[in-house]
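A single protein chain has been removed from this complex, and every other one stays in its place.
Chain naming follows the written order as A, B and C, and within any one chain the residues start at number 1.
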Amino acid sequence: MKRQLIIGPEPIDEARLASERVMSPEMGAVVCFLGVVRGSEEGTSIAAIDYEAFEKMAVHQFNLLFDEMEKRWPVESVRLVHRTGVVKVNEPSLWVEVIAPHRGEAFAACQWLIDEMKRVVPIWKRAVKENAEKPKR
Amino acid sequence: MKRQLIIGPEPIDEARLASERVMSPEMGAVVCFLGVVRGSEEGTSIAAIDYEAFEKMAVHQFNLLFDEMEKRWPVESVRLVHRTGVVKVNEPSLWVEVIAPHRGEAFAACQWLIDEMKRVVPIWKRAVKENAEKPKR
Amino acid sequence: MQVEVQFHSYFKDLTGCSRVTETVEPGCTLQELRDRLEARFPKLAAMRKSALVAVGVDYQPMTYVLKDGDEVSLFPPVQRG
Partner (left out) sequence: MQVEVQFHSYFKDLTGCSRVTETVEPGCTLQELRDRLEARFPKLAAMRKSALVAVGVDYQPMTYVLKDGDEVSLFPPVQRG
């Protein structure tokens, strides 16, 4: 299974990621997910979310999830980009792509990966209020 | 709910579709699916798939599905492109994008739409063998 | 009265044509039309269980009563997988 993992502050370049896709002729399904920062958090309106990653552990935990994914589904390729730092409302903070022979397994693997990620990968969110300074760390 | 439906022979231009995406600040999840022609069909290797649509009915049936989708999930936008005619192995014949506030509903709506489409929308596949002429209609 | 019948996908191969016009009596149901078509195109009869039938752009049950000018479509199950 091919894996690509990027954790960092650069904006997510969907067009470039799509153009770099490689898949063999036996693959029939590509599922992509974009997680986009919403304009409100628990009822109050926000300007952005500041993502903090414990990067070394995040990379390791993502790779453990990829290992498990590979055991459970015939996925040929997984690519995942998670932004860190301040991501404005309406911009994507997460991009995931899963390629598999059939759509059932591609959807299942992609959803499982995101659910597990939110449970074990040490990346935290902090809302940035409108007209507020960047929060202290 | 915004709807865009394209049924036709033009290749699917993912980059352009992505660049044309419009979503409000309350939306947090974009799920995209690409259905790609596989190199084999029931064990024999093929060169392409020839898609035939009963277009007038296909458009109507897609719109009935969009109506139902809108009732079931808080989807803000659905866009769907289905190619007709000969689509070569490794090229996408289907592109679907669903935008919703949260990922659970975006994934559920997108999978439901594809499953239902394969049940009721009159578009048929015919394998094109390697080194074969385009099949007669 | 007259109804148009269209065949799609490999049903065109089974019947050897893509479209026929049938003259039916008022009150004729889809089931009766279908029986007639199967008598005329025996290869269609073998597909009876899986065939889908639409009038215009909507699926209709076999009890549907045909109207003058109806466009009936017969076709195999749509793409799977």
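As a convention for this text, a residue touches a chain if its C-beta (ideal position, glycine included) is under 8 Å from a C-beta of that chain, and two chains touch if they have at least 3 such contacts.
Because the structure is predicted, anything quoted here is derived from the model rather than measured.
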For the chain not depicted, the shown chains it touches: A
Touching the absent chain when the full complex is considered, from A:26, A:52 or A:105: A:52
Hidden partner chain, touching residue among B:3, B:21, B:56 or B:102: B:102
For subunit A, residues in touch with the removed chain: 51-52, 54, 56-57, 59-61, 118-126, 137
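Operating definition for what follows: only the chains that are shown with their structure count from here on.
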Centre-of-Cα separation between subunit C and subunit A, whole angstrom: 49
Two or more partner chains touched - positions in subunit C: 81
